[in-house]
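Let's turn to chain A:
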Amino acid sequence: MVPISYYIILSAILFTIGAVCVLIRRNAIIIFMGIELMLNAANLAFVAFANQHQVISGQIFVFFVIAVAAAEVAVGLALIVTIFRTRKSIDVDQLNSLKG
Partner candidate 1 sequence: MTFFSNPLNLVTLFPLVGVLVILFFKQEQKKEIRWTALIVSLITFGISIWVLTLFDSGDPDLQLVINLPWIEIASWTISYQMGVDGLSILLVLLTAFLTPISLLSTWTAVEERVKDFMIFFLLLEVGMMGVFLAQDLFLFYVFWEFTLVPMYFLIGIWGGPQRMYAAVKFFLYTMAGSVLMLLAILWLGIYQGSFSVPDLTILGGIPAQVQLWLFLAFGAAFAIKVPMWPLHSWLPDAHVEAPTAGSVILAGVLLKMGTYGFLRFNIPLFPQAAVKLAPWMALLSVIGILYGAAVSYYQRDVKKLVAYSSVSHLGFVMLGLFALNQQGIQGGILQMINHGISTGALFLLVGIIYERRHTREMDDFGGLWKVMPVYGALTLVVTLSSMGLPGLNGFAGEFPILLGAFGSEAIGSSWYAGFATLGVILAAVYLLYMFQKLFLGPLDKDENKAVKDLTVRELITIVPLVILIFWIGLYPKPFFTLMAPAVEKLLTVIQAASLALY
Partner candidate 2 sequence: MTLIDFTSILPLIFLVGWASVLLLLDIFLTRKVEGLTAILAGVGLVTTLAIAGTNFGISTSAFNGMIKADGFSSYLQILFTGSGLVGIALAYGYLKRMGIDRGEYYPLLLYSICGMILLAQAADLIVVFLALELLSIPLYVLAGFARPDPASEEAALKYFLLGAFAGGFVVYGVALSFGATGTTSLTGIVAGVASGSADIGLLLVGSGLILIGLGFKVALVPFHMWTPDVYHGAPTPVTAFMAVGAKAAGFAALLRIFLAALPVLAGDLVPVFWILSALTMFAGNLIAIVQENIKRMLAYSSIAHAGYIMMAMVVFGQELITSDAVASSLFYLLTYAVTNFGAWSVVIALEGAEGQGLKLEDYKGLGKKYPLFAAAMLVFMLSFIGVPPTLGFMGKFYLFRTVLEGGFVWLAVIGVLTSLLSAYYYLRVVVNMYMHEGDPEIYRDRLIQLVSVVGAAAVVLLSIFSTPLFRWVSRAVLKMF
């Protein structure tokens, strides 16, 4: 069977990709998807570890994370929509009126 470390490495890679996505994309939605990716990387890690330690709680945690992610999506999209209403754009680079 596949050694546990593979899963961890994969999840780390996913996590990094997500972070990088946050860092380099300008579209709020895509950035948000990057964040989702990070969360799911965590989920993968959870499952893997749960398997390693033979405890169920890890997998339960995954559900929590998914639920929270859903909630975040709701709020996040709502916010993005409002922004879009006023600015006709969801390019985060245009959100720079507050600085200094």
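Going forward, a contact is a pair of C-beta atoms (placed from the backbone, for glycine too) under 8 Å apart; a residue touches a chain by one contact, two chains touch by 3 or more; residues count from 1.
How these were chosen: all candidates are chains of the complex that A comes from, given by their letters.
Computed from a prediction, not measured in an experiment: that's the story for all the values here.
Contact annotation for this complex: of the listed candidates 1 or 2, chain A touches only 2.
By the touch criterion given at the top, residues 8, 11, 15, 18-19, 22, 28, 31-32, 35, 38-39, 41-43, 45-46, 48-50, 52-53, 55, 57-58, 60-61, 64-65, 68, 71-72, 75-76, 78-80, 82-83, 85-87, 92, 95, 97-100 of chain A touch candidate 2 in their complex.
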